[in-house]
Each structure stands twice: as C-alpha cells, then as structure tokens.
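Data first, discussion second: the structure below is written as structure tokens.
Missing here: one protein chain of the complex. Every other protein chain is in place.
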Amino acid sequence: MLDQVFVLLKHWLLGYSPAAIQPAVSILLTIVPILLVFPVLFALTTVLERKGLGRIQNRYGPNRVGFFGILQPLADALKSLTKEDIVPASADRAVHFLAPLVLLAVAFLPYAVLPIGRNMIAANLDAGVLFFFAIGAISELSVFMAGWSSRNKYSLLGAMRAVAQMISYEVPLLLSSIAVIMATGSLSTVEIVEKQAGFSGIFPHWYVLTPWGFAGFILFMISATAETNRSPFDLPEGESEIIAGYYIEYSGFKFALFFLGEYLGMFAISGLGITLFLGGWGAPLPFLTWIPSWIWFFAKLLGLIIGFIWVRGTLPRLRMDQLMSFAWKFMLPMALVIVVAAGAWRFLPLGLTRWLVSVAFIAVAYVLLARGVETRNKTAKRIYRFAE
Amino acid sequence: MRPMSAAFLILAVVTLVGACAAMMLRGLVHCALALAVAFAGIGTLYLSLGAQFLGLAQLLVYVGAIAVLIVFVILLTRGGDSDSPPLAPAALPITGILVAMALFAVLAWAVLHSFAMHPSGQPASPVTVRQLGTDLMAGYVFPLEVIGLMLTAALIGAVIVAMKEKQGTQ
Partner (left out) sequence: MLGQGIVRGLVETARNFFGSFVDKDRLVTVQFPEERLPVAEAARNFPFLIYDGADPEQGLRCVACQICEKECPPRCITIEKSKDKKPDFVGKQQFYPAVFDIDVSVCMSCQICVEVCPFDAIRMDNDFELSTDDRFGGLLWTKEKLARPNEHYLAIHPTEANEVEARRAEEKAQAEAKKQQPAVTK
C-alpha cells in the first residue's frame, strides 16, 4: 500500500474537486510534486556534493549553517536572490533574459516521461525516450543563447565549445539507448521498466546485468556527464580555463537558475539511465520487493548522484580536443559495437553462448579502440642535448 | 470553443509570429532563434495532431540540430557581428507580389484537394512507431539505403572540404 500512496492520494484529492475543473486539477496534482521534489533534491545535492568533495579532499565541507551544514542551500539561495543583477551594457537584453528561462523550461520537461514508481508517471507517451532526447537537444540552443547574448568573447567561445561537446556526446548517448530500445521493442519508458521487472533466481532482469547492458550503461553515464557539462567534461564552464564559460555575465538569480537547470538536467538524465538500464523502480533482489517502488527509484538516483560526485572529485578536466576525440574515436565505435552485441544477445539461444559472444564482441572492440586512442597521444622520448 | 481549438490557436500564433520574426528582425542571430521557435511550433502542431513520432523527430532534428547548425554557420562566417542595414527593396516590387501570389495559389490548391477537405468518413488510424519501422524496413528500404548513401557522401565531402582548408591554411 505504501507503494501506491501517492497515486491513492491524488485520486482522493481529485474526488473532492468539481467535475468541471477535474482535468486541470489532475494535471496540477501530477506536476506540482515534480516541481517541488526535484528542486529540493537539487538543494540537497549541492550540500552533499560540497561535503562529499570536501571529505575526498581531506577537509570538511560547509558545516556552519545548520546541523552539519544542511541548511547551506538556504544561505546560497538568499545570497543569489540578493545579489545585484548586472547585465552588460552592450548585451542583447531580450536574449540575455530569455536564456535561463528557456534552459529551465527545457530542464523540467523531461521529468514527464520518467516513471518514478509503479503507476507514477506524468505522461505515458508512446515515444517517451524520443521525447526525452528531443527536449535534451533543445537545451543546446539555450546554452548558445546565453553565450552569444553576453557579447563577450570568452562567453561565446565557451558556448560554442559547450554546444559542440553536447552534440558530439549525444550520438553515443542515443546509440546506447537504442540498444535498450532494441531489446525491449518499444520506445515507451513504462514498457522498458516493466520488461526489467522480473527475477531469475536472485538476479533481476535489469539490462545492466547483461554484457551489452553493462557496457552500454557505462557509455550512457559517460555521455550523460558530458551532456550536462559535469566534471571531467566541464571545460565550457571551467572556472580556471575560461573563467566561467557561457555564464560569465550572469549574476545573482539568473546564475542560480543556470545552476538549477544544469543539476536538473543531471537528475533527469540519471533518471533515464535508471529507467533504461537499472530497472527503473524495480527492486534489486526478490525478497526486497516490499520496499515501495518510488523509494527504489530515489535510492538509485542517489546512488548515481554519488557516482557523479565521486567522479568529479577524482578526475582532472579533459581538454577540448581530448574530449572530442574521445567522443568520436572511442565512444561512437564502441556504441555501435554495443548495438551489434545487443542484437547478438537477442537472437542467440539462452545460455553460455550468447554471454560469450556478447562479451567477445565488446571486449575485442574495447581493447582495439583503447589501443587506438592511446597510441595516438604517445610523444617521443625526450632527448636532452645539454643536460647530463 | 473546444479546448483543442484554443491550443491550436495558441500554437499557430506562436509559429506564425516566429516565422514572421525570422523574416523581419534585424539581427541575424535573432532571426535564427525566431526560426527555431517556428520549428518548435510546427513540432508541437504535429504533436497536437497525434503524430507522436513525427512531432518529436521534428523537435529533435529541426530544433536540436538544424537550428544549431544555422546558428553555428552564422557565427563562423561572422554574419551576425555587423549590424548591416537590411537589404534595399527590389526596384520592381511587382515581382515579389507575383511570386507570393503564385505560391499562395499552389498551397491553396494543395490544401483544398487534400485529404482533410474530403474526409472519407472514418478517422485515420494512429500510426505507431512500430508501423513506421516495419514500413521503412520493408516497403521503403530502397529510398532508405539511397538516403544513407547520400548522407555518407555528404559526410565524407564535408570532411574533405574541412581537411583541404586546413592544408590550405598551413
């Protein structure tokens, strides 16, 4: 019952509203929780990130503002609200104003197709995954708008790099999700999750536990990190590289909106990764199915967020050319091989054969591509002419 | 008014305003962004007609890729920097008027003789993505392969043009 508590709550509240406005109330009751929960998660993530990074770097994170710093987002929100809103004199005012709004609108839309629990999806579209990617593609335009309207060379350069990066990493993102769509036979996110809901013995039928699913998941998460401009792919917004990239000229609340948009995008794409590969709201072990589905979804989301923070604390930033060559020369061929391996998995008979064939495809491709990527950057051994 | 018509009205107004703005605005990048708005409007019109795949593909391809391409082209060729005055109107406005009237006549003929004006009585069955897929792979596989070949040729051509430029500048 706890599982369906939100659905039952919604129907109960709907029963109390007059029939004329019922569609509107139904829509509101679906959308408002999304608009409330994910920004709160964003606030929590900012604290978690700062404290997590601090602990990784052998220091405390923020610990002044509440119990162990938990009210830090409030302090940050107050700060960003009270900062002066500076718009450069030669900036394009209309586009400068619209860019964060477009980013925010486009950041909230993909949550409509994520199944957060059993029967808890805002819009059960037939082509849910395609909707997600279409909206994600629109966010590139808002990045460009932000960069161009500031009339600042650094900002424009950052914006163009960001858009190039986002376009390049969309290809492996889409290809790895095509493998999942092939295995499911449908573009609807609800069906994808339902297909992964069974158990064979103790193992769930999640796609991440198949060889092509595992490789696809890793590729998906790498592309997700690049899509949302997160470290180690945050060259367009690196503070020491290009000052702040495309949001240099934004101050105060607009900057906070950009930040919010970026983190919401991160949650949305993690949510899609969970839906496609990690079984959505399904439990990992058969005796844990009594825990409500939406708790599983948020637990997995938290796990992925921790993964993002972990990677951010570990890896140095990639240079632009390294980033692009990684996308086109390694990730794209790897993603194609994963699609082929997924096809082999689907059509070979159950048992050891299909495991061996899939793993063979992926492992061989990985080794060859890895060698290809590495040898390209080997520099010649240094010869010292005068030193001893 | 049915709720559907209100939505259609809003979407149509947005699309038309975007398209007109793309013609009439001064800054080139503003025109490109207005064009992106018009594309998005068309995509949502497709969605409101129930063509899920087509609408989403329109958004993904036109707004996500082609608008970005147009914007990149404007930037890379420095067309957006100079606030050049709009082109001087042609000496013979009558040519423009005749061309516009001819275009309107063709479009009007196409719309009046289309399926929508002569409905056969049954509503069209919604096309699922699965049907699109099977049709593409079974019935229309030859055009698909030809388009694939053309795109490959275009890609290779683009790479060669870019490489030649790099060698030329060195």
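To keep things simple, chains are lettered A and B as they appear, and every chain counts its residues starting from 1.
Note that in this section a residue touches a chain if its C-beta (ideal position, glycine included) is under 8 Å from a C-beta of that chain, and two chains touch if they have at least 3 such contacts.
It should be emphasised that the depicted structure is a prediction, and the values quoted were computed from it without experimental measurement.
Trainee: Which displayed chains make contact with the chain that has been left out?
Mentor: The chain that is not shown touches these displayed chains: A.
Trainee: Which residue among A:52, A:69, A:147 or A:172 touches the omitted chain?
Mentor: Among A:52, A:69, A:147 or A:172, only A:52 touches the chain that is not shown.
Trainee: Based on the whole complex, identify which of A:65, A:87, A:123 or A:311 touches the chain you can't see.
Mentor: Answering carefully, the residue with contact to the hidden chain is A:311.
Trainee: Determine and list the chain A residues touching the chain excluded from the picture.
Mentor: 52, 55-60, 63, 310-311, 313-315, 330, 366-367, 369-370, 373-374
Heads up, the rule we're going with is that only the chains that are shown with their structure count from here on.
Trainee: How far is the middle of chain A from the middle of chain B, if each middle is the mean of its Cα atoms, in Å?
Mentor: Between these chains, centre-to-centre, one finds 29 Å.
Trainee: Where on chain A does chain B make contact in their complex?
Mentor: Within the complex, chain A contacts chain B at residues 92, 95, 125-127, 130-131, 133-138, 140-141, 144-145, 148, 156, 160, 163, 167, 186-187.
Trainee: Touching residues of chain B toward chain A in the complex: what are they?
Mentor: 27, 29-30, 33, 36, 40, 43, 52-53, 56-57, 59-60, 63-65, 67-68, 71-72, 75, 80, 128-130
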